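Before any comments, here is the structure.
Apart from one protein chain that is not included, each protein chain of the complex appears where it belongs.
Order of writing sets the chain letters: A and B. Residues in each chain are counted from 1.
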Amino acid sequence: MARTLSAPVTVAFDYTRSTGPVLGRFLTGLRDGVVVGARTSSGTVVVPPPEYDPVTHEQTTDFVEVSSVGTVTSWSWVPEPVKGQPLDRPFAFALVTLDGADTPMLHAVDVDSATDMSTGMRVQVRWAADRVGAMTDIEAFVPLREDPPAAASTVGTEEATPITGVITPVSLDYVYAASPEESAFYRGLAEGRIVGQRCPACRKVYVPPRSACPSDGQPTSEEVELSHEGTVTTFCVVNVPFLGQKITPPYVSAYVLLDGADIAFLHLILDIPADEVRMGMRVKAVWKPEDEWGTTIENISHFSPTGDPDADYETYKNHL
Amino acid sequence: MAKQPAAVIGIGQTHHRAKREDVSMAGLCREAMDRALADAGMTLDEIDAIVVGKAPDLFEGVMMPELFLAEALGAAGKPLLRVHTAGSVGGSTAIVASSLVQAGVHKKVLTVAYEKQSESNAMWALSVPIPFNMPVHAGAGGYFAPHVRSYIRRAGAPNHIGAIVAAKDRNNALKNPYAHLHNEGTTVESVMASQMLWDPIRYDETCPSSDGACALVIASEDVAAASPNPAWIHGTVMRSEATSGAERDQVNPQASRDAAAALWKQAGITNPIDEIDMAEIYVPFSWFEPMWLESLGFAEPGDGWRLTESGATALDGRIPVNCSGGVLSSNPIGASGMLRFGEAALQVRGLAGEHQVDGARRALGHAYGGGSQFFAMWVVGSEKPGS
Partner (left out) sequence: MRDVAVVGFAQRQMKEFDGSPTCVELLVPLFAECYEQTGWTRKDVGFWCSGSSDYLAGRSFSFVQAVDAIGVTPPVNESHVEMDLAWAMYEAWIKIQTGEVDTALVYAFGKSSAGVLRRTLALQLEPYTMTPLWPDTVSLAGLQARAGIDAVLWDETAMAEVVNRSLGDAEKNEYAVRKGGSSVEELLARPMYADPLRKHDCAPVTDGAAAIVLAAGDRARDVRDKPAWISGLAHSVDPMSMGTRDLTRSPSAAAAAAGASVGGVEVAELHAPFSHQELVLRRELGLADDVAINPSGGPLSGNPMFSAGGIRIGEAARKIWSGEATRTLGHATSGPALQQNLVCTMEGRA
């Protein structure tokens, strides 16, 4: 058995980027099948255009259309492409100086093998069929053919508006691991137990246990099995829906201080109208059916009022 | 060894909006930077070092964005630092920038903090579910609402105090051309009537989500001598504690109390309410005004709400708080702390325009972050410290 529990997590969002005038001009060009660079104060034509001049620091304004044919000035073979790259089979990343430009741009070159690549080789843009005003409007570069490169399809008038924004999907896959102490807690939950740990220095009982007691910097160690009943110290009623939310609002998110623990943890309160939940309310864990249990705190479906009298404020005021 | 004197001689900020679709990230930063440089009468080439601050990278989906921004910010060929201390980051960044001058290492430091929240969704970025955990998290509002409830219970505060703060700050924002929200006619009643989002926090008691940036030029004593109105730095402090320690006081955290005590001592202040002329305090949810008033020592524990209720924190009150409209009126998260620090400096320079406090000579800039465990504060004054 691994020391720790782990599970996959995907962090994904389609970012909505506003481009500003300079990058907007470049991306508008790509949509229209034209590569646009800019002349800097020192006279060099740079692609993509820098937003601000490297010398004067003024915003770039002198745009220049360059060729879609150019020369490879450096390249690197990609034997195992990763998700999101321009091609899903081996290809080259290359720096390509387009005719009319003085500096190279970074993009992919679509060839079958590294032996087809060389510094100095001539390449041309292969445009995407549907262009939206993004770097991926250039699918890749390909070796220059004898016949002149196919012109990009012309732009309809309905597309004449300049690009001011671009959507950039970002999706990263991770494996999240719980700490060894948390893993012990989650494994306990899989057995229907709530296991905290006591800090060897300050003697406080933490649930979940901690790799370092925040007061002393020492790992909690001595296991303490906790009651399934506790006190609501404080709470809020979540009425607001948001992206990625797992529970349908409105719901009560409450700090529950289990009997025997020295720290409250967040959970859900149900079986009572939200406006009747109180600070000091006594609650008990309601577990899901055992066949649905895993190594997660979601084994506890929610907390429910015990019906006992509320705890005295003095008993939990140091936990606010 | 004493710190070298340092002063703010240039302040710039963007027009904060929900979506600044007219600018890129670089354009947003440069809008604030160019204003700060113009204020300081300086060019980018004269700057020795640049310090960038920003909240989590997930907000814009760029890892360490200062690297791609380096050239646009004029940092190429210079030292470039990137600070990230949660919501306090704007304040921490200004403190790191000042320390470069106070250490005697640089004479002219430019610092910029920004957030372009419209590139994603902060609620999403702050609530990415963690495996095995209960998915009850609901962004910053969901985090702070239970602690606001604790404050109300502990202080015995009436329910409408938060609405007083919100109405005051929203009306102050009408005097600030850079503020994001310009909600005419906000009253205590209209705030109380707004939707309950994270009970006990109402819609009008929460900060907006903004795109924006703030920049400061911080200079050494000899450079500041040429400035007609430097804001001298009288004290800076940063303090941190744990997010979730057993029996941690989440309403009035020890790190906040410790930070305030250290700050007042540095600045030679014994009675803050009498010796500080105005304060820009990080109040993303209205109730944090009375909470921080107590923690900072402007009021006794339990009495912060009374100070607010009395009108003392209004623009013409005894201790005006958030004359700019505060975080409740503009919240580009990474920049929000620096805006507090910058607005405090504007006040002691006499440059706050319509929201100027008459004769402000010493002001507090304050920021906090995370789950109220990170604090950054400074005191600025119109006179050189010790003079």
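By definition in this document, contacts are C-beta pairs under 8 Å (C-beta built on N, C-alpha and C of every residue); 3 or more make two chains touch, one makes a residue touch a chain.
Only a predicted model underlies this, so the values are computations on that prediction, with no experimental measurement involved.
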Could you tell me which displayed chains border the chain that was left out of the figure?
A, B
Contact with the hidden chain (one of A:Val69, A:Met105, A:Val123 or A:Leu320)
A:Met105
May I ask which residue of B:Cys29, B:Ala94, B:Ala113 or B:Leu126 touches the chain that does not appear here?
B:Leu126
For the full complex, which residue in A:Gln85, A:Thr161, A:Ser227 or A:Thr315 touches the chain that was left out?
A:Gln85
Sole contact to the chain not displayed, among A:Pro180, A:Gly244, A:Gly260 or A:Gly294:
A:Pro180
Need a quick check: the contact residues on subunit A for the chain that isn't drawn.
2-4, 9, 11, 15, 17, 19, 23, 26-27, 46-48, 50, 54, 73-79, 82-86, 93-95, 103-108, 114, 117, 119, 134-136, 166, 168, 170, 172-182, 210-219
Subunit B positions in touch with the non-displayed chain are 1-4, 24-25, 54, 56-65, 67-68, 70-71, 75-86, 92, 96, 99-100, 102-105, 125-126, 128, 130, 237-243, 245, 253-255, 258-259, 370, 373-374
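Convention: only the chains that are shown with their structure count from here on.
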How many angstrom lie between the CA centroids of subunit A and subunit B, rounded to a whole number?
26
Tell me, which parts of subunit B touch subunit A in their complex?
19-24, 26-27, 30, 43-45, 58, 60-61, 71-72, 74, 76, 116, 118-121, 123-125, 127-139, 141-142, 145-147, 149-150, 153-154, 195-201, 241-251
Inside the complex, what are the residues of subunit A that reach subunit B?
5-9, 11, 13, 15-20, 22-23, 50-52, 54, 57, 59, 164-165, 168, 170, 176, 178, 182, 186, 199, 202, 204-206, 213-215, 233-240, 242-247, 251, 253-255, 262-263, 266-268, 274, 279, 295-298, 300, 313, 317-320
